[in-house]
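Worksheet: the structure to be examined is printed underneath.
Every protein chain except one is present and positioned as in the full complex.
Moving on to chain A:
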Amino acid sequence: MAQTEKKTGLLRRTSSSKKPLKEKVVLMYEEIFAKEDPTKNNPRFWDELFLMKVNLEYLEGKLESLDGDEVMKVKDNINSLFHHCVQALSEEHQIKVVNALQTLCALFRGVHQKNKSATGFDIINMLMGFDKAELRMKELMESLDSLLCGDGSESLKSLCLKLLLCLVTVTDNISQNTILEYVMINSIFEAILQILSDVSSRSQHGYDAVVLLALLVNYRKYESVNPYIVKLSIVDDEPTLDGMGMVIHHALTDYNRQYKDKEEENQGGFFSTLTSMVGSMFIADADEKLSVQTNEAILLALYEAVHLNRNFITVLAQSHPDIDMSATPAAPVPASPTTPLGTTPPSLDMMNNPELPLDPNLQTSNLLITFLKYSSIIMQDTKDEHRLNSARLCLIILTCIAEDQYADAFLHDDNMNFRVNLHRMPMRHRKKAADKNVPSRPLVCAVLDLMVEFIVTHMMKEFPMDLYVRCIQIIHKLICYQKKCRVRLHYTWRDFWSALINLLKFLLSNETILLAKHNIFQLALQVVNLFNMFITYGDTFLPTPSSYDELYYEIIRMHQVFDNLYCMVLRVSTNAGQWKEPASKVTHALVNVRAIINHFNPKIESYAAVNHISQLSEDQVLEVVRSNYDTLTLKLQDGLDQFERYSEQPKEAGFFKELVRSISLNVRKNVSLSTMSQDLLLKEFSSIS
């Protein structure tokens, strides 16, 4: 302390004209921006600087206010500030490390805010100098890595992650952040993995680590070879992947719980105001209130994990009791590789891992279930941009899952039954409470339920065509799997068929409005082809012979819709125009449905006439259907069980760019280094240092 006193005296002499109220550290910053080498007057300048509490606002503000020429003048000083920051990271003195981390953060931010227009190279030059940049960044990354992997203080690790998040999100478009090139070369991937694999560090820093990873993976993912993508795709260490799954699971569970709490809160209000005649408006209001901030960053991380890493699929099905993550000591075991002789049996330390907590009321859950619940909440309301994007991402993730063989296997596993309580939008024509006792079924039923739920709840003016297409694709992929593997799912296919038919009905009745914006024929074709799957391949995956009869019954019952659709597509396809081609595809696809209708309708009519019944009962119709199969001939259509595989590029690239941009903005807004008060840090480190 005495030393600092002396030094301030020294400072005061040189800058006596300045206002006396300024902090010491600010005075020192001013020296840095004063073109002269600050060590000239005080050889211990840098040592002292990092002992002082960082003034982020001032530093950032100052950097921002400099214009191009001024910057070039103080460039050397900034370079050396950066250099000394990096050096201070390996100091033993923890306070210095903290201050250096914060200063670095201010540097990155300040420089970027200032130079919105400037190229990345200018920024690198300004911070580190071209010639030194590579070395400096290497040192920086190595220091960060060792801080993250070391046994040091947890708050220090947290600060490191914050700095990295800060660095990654300084630009709106992550791919324009040239500094990240060095982060690519000097990978901190392993450090992130280590955080995720360890139970305690995972619970404290897991979230930041996962978000950081998700962002890094998106750096120039389409233009160059991103080592993070490569590495993420080959991780096969189960504790690590599990850890990642746990972090995501935890975040999504949190969201679900928050939503549920809010919903319950609102429900009271809702009922009390129900008497007012504007009940329906209140529902809308309530929905607004219910929107808890979505978490796209975590969803992106889930997507990247599912999309890039095949081993991660197993994590989805990894069941664990539905409880707070930090309390779950699941698999904290470092992967001890099995030695060739198996002499250190993994069982040794692994066998006695802590037991799962014992609570009979605990529902066993897994990441997939949580994700499905989350999706059901997100999909309720797709009005604002964020939620629409989230819903889209949810559907994309589901697409990836539906395409994966292993995922399909456990989705359809008859032995893995779960009760999944999906959230359903309150609607006038249906009761909400009924979902409390859903039966325990294979998980694929929940996925199908979710899709059906989406289909029936989004037939609106602002038609989310894109989401509908994805939704139908997911269903199609699942049915293709069932057909291929002859899985006979006991599902209420009837509700499913009627949802699809209602969708066609909606498309027909809103043809003019929708056609202005969307290619409704593509969607119609997909829906009709789903029916074709059932009609021609039903023998391979329907659960009972009578379900095949029911399919015919449903088609015959709703034949009006198919008739109208046929008229419509026929009309459009005979007129020249942009829809000619897609519409004519639908006409071809309808051939079997029409054959069924045309075959059975006369039979039913004559049956009614013969038996003098005006209205046939369902059983009677089914009887007619059963007895007249043999005279019906169907046409085999090509490629019903083929689908285009999901690929991010080029179709989805735009979406992901935008998504990452919005996540970046959001993360930047929320990363606050100042959240951790200096006092707290001081308290923590005073005992150490």
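In this text, contacts are C-beta pairs under 8 Å (C-beta built on N, C-alpha and C of every residue); 3 or more make two chains touch, one makes a residue touch a chain; residues count from 1.
Going forward, contacts and distances are computed from a predicted model.
Chemist: Which of the following is the UniProt-recorded protein name of the chain this complex doesn't show: "AP complex mu/sigma subunit domain-containing protein", "Myotubularin phosphatase domain-containing protein", "Septin" or "Phosphatidylinositol 4-kinase beta"?
Modeler: "Phosphatidylinositol 4-kinase beta"
Chemist: Looking at the whole complex, which of A:31, A:48 or A:145 touches the chain that is not displayed?
Modeler: Of the listed residues, the one touching the omitted chain is A:145.
Chemist: Hey, which of A:536, A:584 or A:620 is the one touching the hidden chain?
Modeler: A:536
Chemist: Which residue among A:62, A:136, A:231 or A:249 touches the omitted chain?
Modeler: Checking the options A:62, A:136, A:231 or A:249, the one contacting the hidden chain is A:231.
Chemist: Could you tell me which of A:516, A:610 or A:636 touches the chain that is not displayed?
Modeler: In the complete complex, the chain left out is touched by residue A:636.
Chemist: From the listed residues A:190, A:265, A:581 or A:618, report the one that touches the chain absent from this view.
Modeler: Final answer for the missing-chain contact: A:190.
Chemist: Go through chain A and note every residue touching the omitted chain.
Modeler: Touching the chain left out of view, chain A contributes residues 138, 141-142, 145-146, 149, 185-187, 190-191, 193-194, 197-198, 225, 227, 229-231, 233-239, 307-308, 310-311, 313-314, 317-321, 330-331, 333-338, 340-348, 350-353, 355-356, 358, 360, 364, 366, 403-406, 409-410, 413-418, 440, 477, 480, 483-486, 488, 535-540, 542, 544-545, 548-549, 596, 626, 629-643, 645, 647.
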